[in-house]
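All protein chains but one are shown in place.
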Amino acid sequence: MVQAPWLPSLITATPREGFALAVTLSQKGVATTQLDVEFRRAQRPEYAEDADSLVTVSHVIATHFQTIVAANDYWRE
Amino acid sequence: MVQAPWLPSLITATPREGFALAVTLSQKGVATTQLDVEFRRAQRPEYAEDADSLVTVSHVIATHFQTIVAANDYWRE
Amino acid sequence: MVQAPWLPSLITATPREGFALAVTLSQKGVATTQLDVEFRRAQRPEYAEDADSLVTVSHVIATHFQTIVAANDYWRE
Amino acid sequence: MVQAPWLPSLITATPREGFALAVTLSQKGVATTQLDVEFRRAQRPEYAEDADSLVTVSHVIATHFQTIVAANDYWRE
Amino acid sequence: MVQAPWLPSLITATPREGFALAVTLSQKGVATTQLDVEFRRAQRPEYAEDADSLVTVSHVIATHFQTIVAANDYWRE
Partner (left out) sequence: MVQAPWLPSLITATPREGFALAVTLSQKGVATTQLDVEFRRAQRPEYAEDADSLVTVSHVIATHFQTIVAANDYWRE
C-alpha cells in the first residue's frame, strides 16, 4: 500500500488548482512504479524532451482533471 | 503547484469556445512537464509533423472536450 | 483561440449524424495542432496507411462519439 | 459528412449484441479515415497480426462498449 | 455480427468477479479482430512478454472494469 501525506482531498478552490492537482496525480502515478527518486530525476528530462511522451503525459493529466472536475461539481457555485 | 492566470472557469458560451478551451488545456498539459518555453517552441513543429503524435494530441483534446462539455451541461438552454 | 464557423451544436438528429460529427471533431483536433492545410493534406495519406495510426484515429472518434451520445441523451425519444 | 445506412440505433436487446455493435463502430472508425475498401482489406491482416495493434483495437471496442452499455441503461430490466 | 454464448449479463456478485469479467471482455476484443484461435494462442506469449503491450492490456481491462463497476452500481448494498 502506498502511504504518503499527500492527497487529503480532491476538492480545490478553483479550476486552476484542480488542474495543478491533476498534474500532481499524474506524476504520482509514475512515482508509484518507479520508486527510485534519483532515477526519476534523471529520467524526467528524457520524457520531457520526447514529443510522444510529452503528449501522453498530457493525456494522463486530462484523465485526472476529468475526475477532479467531477469531484468539484465543476466549481458551479 | 502550478500557478497561472489562466482557466478562470470551465464555462464557455458556445461548443466552439469549449473546443478551443480543450485545445488550450491539452497544450497546458504539455507545458507543465516541459517548462522551457524555448524548447517547446522548437519541439512543437516536431510533433506537429509526426502523424502518430498529431493523432494522440487529438485524443487529449477529445478527453478535455468531454470534461468541458459536461461542465457546460451540453450547452442545452 | 480557435475561431471557426463550425460546431454550432452537439445535437444531431440521429446516431449516424452523431458519429459523423465525432469524425469531424477528431479531424479538427489534428487541424488545431497542424495549421498548415497543405501539409495535412500531404500527411493524411500517411496515417491513413499506417495500421497503428488508423486504429488510434478510431479511438479518438470513439471518445468524441461518447461525448456526443451523452449530449443527445442517447437519442431516446 | 459520413452517410451510411448503418447505426439506426444504439439500443440492442442484449449485452452480447451491444458488444457486437461496439466492434462494428470500432471498424467504422477505421473506415472513415481509410476510405479505400481494397486497401483496408489488404491491411486488416497486418494489424490483426501485430500484437500492439490488436490490443489497441480492443481498447477502442472497450470505449464504444462503454457508450453502448450506458445507452442501454445496462440492460437492467 | 459476433454471436457467442458468452456475456449473458454485466451483473456480477462481487468486485472480484467484475474484474474477471473485464479481463474476459478485453480478451474478447482481441478475439473479434483476430479470429484464428491458433494464431492468437501463438501470439499471446508475444504480448505477454512485451512490457508495453502488457501495460496496454491493463488499460483495456481498466476501461471495461469502469463499465462493469457502473453496471453493478459499485456493488453498494
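Chains here go by letter, A, B, C, D and E, matching the order in which they are written, and residues are numbered from 1 within each.
Methods note: a contact is a pair of C-beta atoms (placed from the backbone, for glycine too) under 8 Å apart; a residue touches a chain by one contact, two chains touch by 3 or more.
Model, not experiment: these values are computed from the prediction.
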Which shown chains does the chain we cannot see touch? A, E
In the whole complex, what residues of chain E lie against the chain that is missing from view? 14-17, 19-20, 23, 47-49, 51-52, 54-59, 61-63, 65-66, 69-70, 74-76
Could you pull out which residues of chain A are in touch with the chain that's been left out? 1-4, 6-10, 25-30, 32-34, 39, 43, 46-47, 50, 52-53, 56-57, 59-60, 63-64, 66-67, 70-71
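We take it that only the chains that are shown with their structure count from here on.
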Length of the line joining the C-alpha centres of chain B and chain C, rounded to whole Å: 15
Please compute the C-alpha centroid of chain B, do the same for chain E, then give the distance between them in whole Å. 31
What are the residue numbers in chain A that touch two or more other chains? none
Where do chains touch, given as pairs? A-B, B-C, C-D, D-E
